[in-house]
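For this view, one protein chain was removed and the others were kept in their places.
Presenting chain A:
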Amino acid sequence: MSRPEDTLPPDLFYNDTESRKYTTSSRIQKIQSDMTHRALDLLSLTHSSLILDVGCGSGLSGEILSASDAQGTPAGPHVWVGFDISASMLGVALEKEVDGDLFLADAGQGVPFRPGTFDAAISISAIQWLCNAESSEESASGRLSRFFNGLYASLRRGGRAVLQFYPKNDTQKTMISSAAIRAGFGAGLLEDDPGTKNAKTYLVLTVGGGELDGDITGVVRGMEGVDVMDERRRAKERRRGKEEKGSKAWIVRKKEQMERKGKVVKANSKYTGRKRRIAF
């Protein structure tokens, strides 16, 4: 199946018909909901927050942000602002009377909010579109850099962003994540079910609290479910001939080691032991 990004610009692809079809498909609703919950887990919000939803579409992700803690949204309900380039998608969101504020805007033109506005940002299945720039005057890399620079500035220090996207290939994955790092983010790339047709890629971004947090490996490290590996550490481990950090063997060994020391080992979650690809 061809990628929609390769057929039309997003505002033309998500026309009235497609937007309605997209939003009413129970299969899509389920996938988008699962991914939004996964992104929320990675954000680990501790209080009701102001959240930016990039490429919010018809609000499938936003509706989950508006749900309460009791309904399964950690620390919810949250207040969100969503923007999307497709007026049709936003039209469907209006009909559904979503609680978030909606903007017709192009993420590739930046993020028009004053510095430190948002506690967090999410984006579900949208930013791969930024790599297709044939319809615009600016290059894909220019659009990515405007987006990530704007996103970085609009987040509070200590804030996080989790962006799930469908990279076309490894080049595109690297292009997107390195644009984020160039904007100043600490970054980790997480993959659920890699190598399968259900593979999901999450770019997890943190905004450091100041000079001391400038080292990206320090910021994202310790976040639940995200492993970061930078070139420096990878080289060291290669020298020592160690098993790859994050591999199943590594997790099992660490867990046994900790149990032997009498430490409490984190309860298994549905993601435990699943193979994850690690980048950076």
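The working rule: a residue touches a chain if its C-beta (ideal position, glycine included) is under 8 Å from a C-beta of that chain, and two chains touch if they have at least 3 such contacts; residues count from 1.
By definition in this document, contacts and distances are computed from a predicted model.
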{"item": "Per UniProt record, name of the chain withheld from view [\"Ras-related protein Rab-2A\", \"Cytoplasmic tRNA 2-thiolation protein 1\", \"Trm112p-domain-containing protein\" or \"superoxide dismutase\"]", "value": "\"Trm112p-domain-containing protein\""}
{"item": "Residue touching the undisplayed chain, where the options are A:64, A:81 or A:121", "value": "A:81"}
{"item": "Full-complex contact with the absent chain, from A:15, A:109 or A:141", "value": "A:109"}
{"item": "Selected from A:8, A:28, A:50 or A:181 as touching the chain missing from the view", "value": "A:50"}
{"item": "Those residues of chain A which, in the complete complex, touch the missing chain", "value": "47-50, 77-79, 81, 83, 85, 90, 94, 99, 101-106, 109-110, 112-114, 116-117, 119, 136-138, 156"}
